[in-house]
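Every protein chain except one is present and positioned as in the full complex.
Chain lettering (A, B, C and D) follows the sequence in which the chains are written, and residue indices restart at 1 in each chain.
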Amino acid sequence: MRIEPPVDTRTVRVPSPAATPARRASAFLSTHPRTRLALLLTAPLFWLVLVYIVALVLLLVTAFWQVDSFTGEIVTEFTFDNIITVVTGSLYQTVTLRTLGVAIAVTIIDVAIALPIAFYMAKVATPRVQRFLVIAVLMPLWASYLVKAYAWRSVLSQDGILEWMLAPLGLHTPGYGLTATIITLSYLWLPYVILPIYAGLERVPDSLLEASADLGGKTWRTVGSVVMPLAFPAIIAGTIFAFSLSLGDYITVNIVGGANQMLGNLVYTNVGAANNLPLAAAIALIPIVIIFGYLALVRRTGALDNL
Amino acid sequence: MTDQQQPAIRLTGLTKEFGAVSAVDHVDLEIAAGEFFSMLGPSGSGKTTVLRLIAGFEQPTSGTIELFGQDVTAKAPFDRDVNTVFQDYALFPHMTVLDNVAYGLRVRGIKRAERRERAMKALAAVRLEQFAARKPSQLSGGQRQRVALARATVVEPKVLLLDEPLGALDLKLREQMQVELKQIQRDLGITFIFVTHDQEEALTLSDRIAVFHDGRIEQLGSPQDLYERPASRFVADFVGTSNLFDADRSAALIGRAGEHSIRPEKLTLADAAATGAGERSAPGTVVESIYVGSGIRRVVDLDEGPRVTVLERNDRSRRGDSDRGDRVHVTWHDEDVVALVPPGA
Amino acid sequence: MTDQQQPAIRLTGLTKEFGAVSAVDHVDLEIAAGEFFSMLGPSGSGKTTVLRLIAGFEQPTSGTIELFGQDVTAKAPFDRDVNTVFQDYALFPHMTVLDNVAYGLRVRGIKRAERRERAMKALAAVRLEQFAARKPSQLSGGQRQRVALARATVVEPKVLLLDEPLGALDLKLREQMQVELKQIQRDLGITFIFVTHDQEEALTLSDRIAVFHDGRIEQLGSPQDLYERPASRFVADFVGTSNLFDADRSAALIGRAGEHSIRPEKLTLADAAATGAGERSAPGTVVESIYVGSGIRRVVDLDEGPRVTVLERNDRSRRGDSDRGDRVHVTWHDEDVVALVPPGA
Amino acid sequence: GTSSGNSAGGGEEQTELGDTEGQVSILAWPGYVEDGSNDPTVDWVSGFEEKTGCTVTSKSYGTSDEAVSLMKTGDYDVVAASGDATLRLIAAGDVAPVNTDLIPNYAGIYDFLKDKEWNSVDGQSYGVPHGYGANLLMYNTDEVSPAPTSWSAVFDDASEYSGKVTAYDSPIYIADAAVYLMAHQPDLGIENPYALDETQFAAAVDLLKAQREHVGEYWSDYLKEIQAFETGDSVVGTTWQVIQNVLASEDAATEVVLPEEGATGWSDTWMIASEAKNPNCAYAWLDWIASPEANAQATAYFGEAPSSDAACDYRDDCEAYHAGDADYASKIWYWTTPIADCVDGRTDVECVDYAQWTQAWAEIKG
Partner (left out) sequence: MRLGTSARVTLAIVTGIILLAVYVPLFVVLVNSFSTSTSLSWPPPGFTLEWWAKAFESQGARDAVATSILVAIASTAIALVLGTLISMALQRFDFFGKQTVNLLIILPIALPGIITGIALNNFFRTIMGVPLSIWTVVIAHATFCIVTVFNNVIARLRRMGTSLEEASADLGAGVWTTFRLVTFPQLRSALLAGGLLAFALSFDEIIVTTFTAGSGVATLPIFILNNMFRPSQAPIVAVIAVVLVVVSIVPIYLAQRLSGSEQTHR
């Protein structure tokens, strides 16, 4: 088959696309990348800034106002009282430390549990088992936060399942309290920690693990020197979930926390109960500062791309 | 039509800067209609960037691009009558082979039946009719490459841009595809602009070759021009293997001023010094013998000069085995010595 | 030491099945200590799988692997005294070049100061001392390849496995690295097992080559054995370019029974039929001339037979330009004709 | 908004009823407004809708404080508020005076619930009493013996059941401590547990801080309380009658007592928003919920004594709640919002207001 087509005698059989307005717009966009960028960014930025950032800033501004104690109306006069109360009040220091302790414990426990299971899912299990495990990990997400928290209340109670299982070993359920809160929160956020770590481990090429073994690295060595450093950003991403969700929780501690309260409770009572939004806003500053600090700390690890 | 008078592509002062890097640096170039034109050069020399500028994926920092006399510098890629075969083929993974090939027709609003027919014809031209219903992932590398070719040619572009289309293939497959590519270009009569860093490929396929170096064209000419008359040390070294003699050595061994080069296949080994008219020789010691199948490469340390490579043909004419340490006379003909233009001359 | 008497590697009845696919099919092989051994074959022929079996990344379905006489079939990769240079290098992206190279020493519990010193020495051997503090991502392809090599050799393995280590490199760089690789192997005296699908590379580098086909070894021998005396049509075709004559054509043109092949460089073009002793010739028409720099490939349609390729050397001995359509006599010497063993013979 | 403490806001009471608007929006405790959607057998809204043509939308809240915040949105026509919310709503002008003449069923309400300090200001009624109940003392009969008769079981003797004492989770619980102090430290001079001056308040807070050491958990929803007593995680503490009823029905070893010191309690009030968009439907609802049948259904479902005299004709469990027992009712200090102007009538001191109660409560919990 030899077509003989000197260019000049070739009849053009393929039409050029019609120059519709959409086409012209598209040509304009294609040669003006900045316009394209502006169009892409407008709606989401508008939303995030207008809905979220403005709301957040206004909340923080509220922290400098006060509330009339009897009518509950906000008085828009600038004052540092709330901030001073929060910074100097021993109540807030105690609760902040307690909340931080719980959040850190939950984060550590979740990472410790998520690592082996995520590793098994990503690097050891066959594809079939892997798929099964992903489903098994995701399913509890749908069982409703409250239902699960109450289920733990039942499990942890004096004659609950845990007591029944531990009694033969001479151990006892921790009962309601901070330990119970840590256990329950760890349970609730576990899937949110497993998923990013699993995804992160999956991205570690097998050949690197093989290279380590090839050079004489035993299993634990490989895990410590190669797998962990490479999965680190993903692990950090997981910790952001566990940490921030724990930091703001007030429902779980109510259900299984015994008489303890966390920062979330203080915020909640002040806004929901005491109707003191300015003080609530001042208290809210604590977790905001903590989270911003944490984000700044982990930002360079690239973790924020792994959520 | 003016197409015949006008070059298919004319680049004038084309420059592209990425931040501080000049990826393409004042390139002027004309490519004739129907030419098989190659761009050869080491990694990072700007070949891909030139191609992307022609296709319209990048906007030049300065300079203009003309297609058959028409300035297209400001036009969007989809408004340019050129098509590209990408290095990684960029086949749409969610479409069948047929849909991939028909894509260009579909976006031009051609009816389903007609585009099917024409896509099948294009697939037939690359001998892939029976794979029309497959997904790209179900094809081998060579087959994908042919689909990419069919997809780009079905819309009958005036110029086809190919960015190392054979780079991802096995050597064996690659040689096979080179032959097919040349065949298709001849059949369609389209201008091909072909990017490669494989000098043998460029020599084999092209009508003309531009050798790129640091964003500039170092030499432009036919394969023979480049190989037999390299204009610079860089070209002599990059295109094929060269034995280079600096000014001192040239004066001593060749008896001429300036840098010179000789190709390994222009050298022969002999037991005694040369005697023929126009022949010269130099004594040396064999330091390595490498069997390459169609020939044998002998590396010889000349007594008074550099280490040279001699390519002996693996046939009856060949001298008996020279082992390491053998004393030999490396012989050449004066006419095979190429003077390298000193940079800036 | 028994090392000298024992082969470095002995594979016995080695088989690996992936589901229904036999990736490796009853391979028996012995590789001597200090040998540069290549495995050559098309994609999917099982080369990588053999390597991975030797390294211990896969468990064989059946068969055994011995290292210097010791059965290591059941051992974990980290308990085998072999190291691998991976195709994608598999450098640890979070470690510096130095830490990468020192890794194997570190896991062996060697002190910081000593491992630093030895790693620097290994880096010096591949001329990368000045890059010790960089991350792999800041290196070029060729540099990475050398780091991978340093990392694998610093622990002084008895056998080094290399899976297409040059596959990702530019042609020019690749040729350069081939020379270095050979040099390093000579210097260290380690057994190299080298996987490639580039026949020229295999021919250039190896002491012996195994040609793989569908999980089996099709032919095993020195580069010359394979090139000059291919045992089958497959090998003749895969290793270098061959002109193949089937039984009928052989009878007519060569005057012998069975299939035969002749290499392009063994053929010459002449204006008249051959007359020399042991020479034969056949008339034909030139259909294509391809300039390849060091030579010119002429494709000739023989009047009574197949299309053949003739490789003319690009030197003074060469006949004047033959253009398409020229009538020529293709000439060869009887001794250059290779009889292919029919499969199963 | 109004910021002066005792101005009764909300403008004028309505003098006559107009046509119903076709809809009404109600804010109430969970279980106060049931339309059968949770349990088809529990429904006193459909009848109202049929009768008046007012479609009901409702939202429930968890604590009195939440109700106060929600009423500020102006989204609701009617609110069922406990005594610890009513005065705040009135003071803020969020609710309007109610003309009880426009509510025929108002006549059937127990007199001891009418015109009290938590539902009226200066004799002007601000709503219709709903149900009432006391915060009782519950104990596990296996663990706690002898059977307690005094709140000392959860205060001075709390250490005996350390970690298994429970208490109601709200600032208003400080009043429980005040009730106890009223009997045990008369020299503090507490007249009304909702009118505490600085020293009285400090004593109550100290008592609660001491109690905190032994508290296993605070409760605010009754599922939590029921579970805790059933499993033995709590053995003694405040409760509501309804919780005991549930526990009894599940054969739990628990008992309740109205301790000798008396108890705090609640009497809820149906109120109308000062800016109600549907005032006529709102009045219709107040009348409907004060009717013996609806009142019986609603209070029975929530587990409290009804406010309507005749409601007990429709309930068989009235006895358990001591409904209509004026003597029992007189021992109850109904929840009232603590304000700076002492509700016990003292004028020589400033009382501690609810905002400070809230802060103190957070500090007590720690």
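By definition in this document, contacts are C-beta pairs under 8 Å (C-beta built on N, C-alpha and C of every residue); 3 or more make two chains touch, one makes a residue touch a chain.
Since the structure is predicted, the reported quantities are computational estimates derived from the model, not experimental observations.
Chemist: From the list B:P7, B:P60 or B:G104, which touches the chain that is not on show?
Modeler: Missing-chain contact among the listed residues: B:G104.
Chemist: Which listed residue, A:L91, A:I113 or A:L166, touches the chain dropped from view?
Modeler: In the full complex, the listed residue that touches the missing chain is A:I113.
Chemist: Return the single residue from D:D84, D:E230, D:D268 or D:D287 that touches the missing chain.
Modeler: D:E230
Chemist: Looking at A:V67, A:A105 or A:L133, which residue reaches the missing chain?
Modeler: A:L133
Chemist: Against the chain that's been left off, what residues of chain A make contact? List them.
Modeler: Interface with the chain not displayed, on the chain A side: 16-17, 22-23, 26-27, 29-30, 33, 36-37, 40-41, 43-45, 47-49, 51-56, 58-59, 62, 74, 113, 116-117, 119-121, 123-124, 127, 131, 133-148, 150-152, 154-155, 157, 159-161, 187, 190, 206, 209-210, 213, 219, 222, 240-241, 244-245, 247-251, 264, 267-268, 271, 277, 280-281, 284, 287-288, 291, 295, 304-307.
Chemist: Spell out, residue by residue, where the missing chain touches chain D.
Modeler: Considering the whole complex, chain D reaches the absent chain at 25, 27, 30-31, 36-40, 57-60, 62, 70, 73-76, 221-223, 226-227, 230-231, 242, 246, 250-251, 303.
Chemist: Contacts of chain B with the missing chain: which residues?
Modeler: With respect to the unshown chain, the touching residues of chain B are 55-57, 76-78, 82-84, 86, 88, 90-94, 103-104, 106-108, 135, 137, 151-152, 155.
The criterion applied here is as follows: only the chains that are shown with their structure count from here on.
Chemist: Which chain pair is joined by more contacting C-beta pairs, A-D or A-C?
Modeler: A-D
Chemist: Quick one: chain A and chain D, Cα centre-to-centre, how many Å?
Modeler: Centre separation, chain A to chain D: 39 Å.
Chemist: So how far apart, in whole Å, are chain B and chain C when each is placed at the average of its C-alpha atoms?
Modeler: Centres of chain B and chain C (C-alpha means) sit 25 Å apart.
Chemist: Quick one: report the Å distance separating chain A from chain B, using the average Cα coordinate of each chain.
Modeler: 52
Chemist: Among all residues of chain C, which ones touch two or more of the remaining chains?
Modeler: Not one residue in chain C touches at least two other chains.
Chemist: For chain B, which residues count as touching chain C in their complex?
Modeler: Chain B reaches chain C through residues 42-43, 170-172, 175, 197-200, 203-204, 223-224, 227, 238-241, 263-266, 290-295, 311, 313-317, 333, 335-336.
Chemist: Which residues of chain A touch chain D in the complex?
Modeler: For this pair, the touching residues of chain A are 67-73, 75, 91, 94-95, 150, 153-154, 157-160, 175-176, 254-255, 257-261, 266, 269-276.
Chemist: Would you tell me which residues of chain A are touching chain C in their complex?
Modeler: Touch list, chain A to chain C: 205, 207-208, 210-218, 221, 225-226, 229-230.
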